[in-house]
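What follows is a single structure, and I will ask about it in a moment.
Yeah, one chain of the complex is gone here, protein chain that is, but the others are all in their spots.
Labels for the chains are A and B, by order of writing; each one numbers its residues from 1.
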Amino acid sequence: MCGIAGLFIKSSRLRPELGALLSDMTSALCSRGPDSAGFALYTTSEPGRVKLTLTSVNGRRDFQTLGEILSRSLGAPILTTHRYTHSVFTVPEEEVAQCRAWIVENAQDIRVLSEGSNLEIYKEVGYPDDVARKFDIRSISGTHGIAHTRMATESAVTTTGAHPFSTGPDQCLVHNGSLSNHASLRRELRQDGIVPETENDTEVAAGYITRELRRGRALGDALKSSVNDLDGFFTFVVGTKNGFGVLRDPIACKPAVMAETDDYVAFASEYRSLTGLPGVANARVFEPKPATPYFWEH
Amino acid sequence: MTALEKTWGYIPPRQSATFDAHSIAEIRRAAATGIYDIRGGGTKRKVPHFDDLLFLGASMSRYPLEGYRERCETSVVLGTRYAKKPLHLAIPVTIAGMSFGALSAQAKEALGRGASLAGTSTTTGDGGMTPEERGQSKALVYQYLPSRYGMNPDDLRKADAIEIVVGQGAKPGGGGMLLGQKISDRVAQMRSLPKGIDQRSACRHPDWTGADDLEIKILELRELTGWEKPIYLKIGASRPYYDVALAVKAGADVVVLDGMQGGTAATQDVFIEHVGIPILSAIRNAVQSLQDLGMHRKVQLVVSGGIRSGADVAKALALGADAVGIGTAALIALGDNDPRYEDEYRALGTTAGCYDDWQEGKDPAGITTQDPALSARLDPVLAGRRLANYLKVITLEAQTIARACGKSRLHNLEPEDLVALTIEAAAMTRLPLAGTSWIPGQ
């Protein structure tokens, strides 16, 4: 049970405003999901480097020192930038696997929320407006982003239980609805080497998309087959390095409204979330059809 | 006598425990008729219930109150969270939602009369509000159901509270069905449907799905009624911890939690007997959910499903409920399954106490029917009086127990006043097994 906002920017002049626009869109969805909020933002990238967004299950942590220790241990330079309870470690591409292994072994409180050349994820328990302010989401620029406000259904209200979920490089997914076969699918994914870290149904959906992409399928095809393989009610918004997709289940009870202009494509659970976007009065406003994948790419 | 019997004695035929007489009869019936068994009422099989709990009366360590003399308060206020006009009830026993259509107009009127005499509320059902019912009910809760049969803004404003129905204990996840036999002209007209056809009631609301959208629906209902009326949310017991939390987050003033023993006008037997959980196993999780959100006693909890006596009422309250709802017991008080109609029950292939074909509309007692001749058998004034008597008796019973536990208010009963008789009940209610300090799983 949730609110979703997504913004895919086409024109470069709006890119500095990504965080600000997305924060405003999310603000209108606070009542749909007062438990927690999260933002996935596709920002700048550096050639040959990968970003890991980290948080600690114990709350705040001295990421500066952790970065220095990790840097020494790997013998490779790691850049760290901190936001509230999260930190982004920028690691040389060839060191990513080692880096993640080191974290698993030496810093058991740390969870890797995302991995990718562009993707950063910020999510935390609390009222969505407060979460956005504490992470200073407004200051983040980028090409596209997805935000989520959560009203928890069956899994715990925790940082790691908040959306978006990322289960593959530069991939993320948010969800509004409730899946009814996620327990079986979770067991299936485990056998395929994808181990969901939470009890959240959405993480299973994210893992499903990741598995299909790993099998070499295009995102559009993965979304299409999810209509058959995932049971229950859902509206998904997914992000990849270059793109942004939307899918609703065949019954399509959960709301979805989109606005497209020459400058952007925006998605929201409710129209009031879109009212602050520049030029929205003249945008093409429409609802995505059920069981039909929509996808935009740079 | 056969040669074998001469040697070994009589060997009785052995019946399968799996394919027992009832199961075999059901298979034969399904094969012959091509329809599943639809019936009224709640679950008939034995499930853990309040009978598996006992109160610890005062002895030396605590002092009891004097029965009949020292006051034991019974009143309760429902809807204190947002509503400008919460419901003040003299007793913590309410009448659960039952529709005109399922019940005769006389039965609905009698429920209103009885509840009003006893100082409590009654509730409409699927099919709208009748003038008889509104007229005779001092406090009337108007159900807001997926079908919206007969829904209109005037009746909404006439109500004292609004109960958004998500589900009921007999069939969580299911809709409803009023079979054609019971669709009289008046019922058909109230529901805007042709006479004599089966009337399906949807399992989801037509214009919202999920707690995030429900929050907006509740806003609309509050705007429609000037933020005066308490908004209840009724759910069937299945995942009470999560469902109650979502009800609170969506903005409900009151949560009504109905266990699997709760009745229905007509549903598949397989649904009644196999979906949902007993109310005993649902209350503690519902209360825990409210406590975890800091909303226990702020959002009131009404529990129903198999409440029969003052002991049941007291136990439900001690486990943390604010009030209980009764349906089946209220119908019995009116005269349902009355042995004086035994010949007629026999003619219908059943016996007084077992009659559950409420969907057929042939109720000898004139309650679950639209047949004018049968309905006329029920005198609403007399039946209302019987219901009021019953409500007063079970309230007195609950007070008797509360006083014995040293309580000057029914609502001061607490889980620590109870122990469990069985390990199952102890585990479900997180109460110690009688005579021990052992709570299974803790």
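In this section, a residue touches a chain if its C-beta (ideal position, glycine included) is under 8 Å from a C-beta of that chain, and two chains touch if they have at least 3 such contacts.
As a convention for this text, contacts and distances are computed from a predicted model.
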item	value
Chain excluded from display, named as in UniProt, from "Protein glxC", "Carbohydrate ABC transporter membrane protein 1, CUT1 family", "Rod shape-determining protein MreD" or "Putative DNA-binding domain-containing protein"	"Protein glxC"
Neighbouring shown chains of the undisplayed chain, as defined at the top	A, B
Listed residues B:G9, B:P206, B:G294 or B:G349, member touching the removed chain	B:P206
Listed residues A:V112, A:C172 or A:A252, member touching the removed chain	A:A252
Residue in contact with the excluded chain [from B:L117, B:L193, B:L293 or B:A434]	B:L193
Sole residue of B:F55, B:Y82 or B:W227 that reaches the chain not shown, by the stated touch rule	B:W227
Positions on subunit B where the hidden chain makes contact	34-35, 147-148, 151-153, 156, 179-180, 191-194, 196-198, 200, 202, 206-208, 213, 216-217, 219-220, 223-227
Subunit A residues touching the omitted chain (full complex)	28, 251-253, 255, 257, 270-275, 285-287, 289-290
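What we mean here is this: only the chains that are shown with their structure count from here on.
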item	value
Centre-of-Cα separation between subunit B and subunit A, whole angstrom	43
Subunit B residues within the subunit A interface of the complex	204, 209-213, 215, 239, 242, 245-246, 249
Contact footprint of subunit B on subunit A as seen in their complex	1-3, 31-35, 151-154, 176-178, 233, 253-255, 269
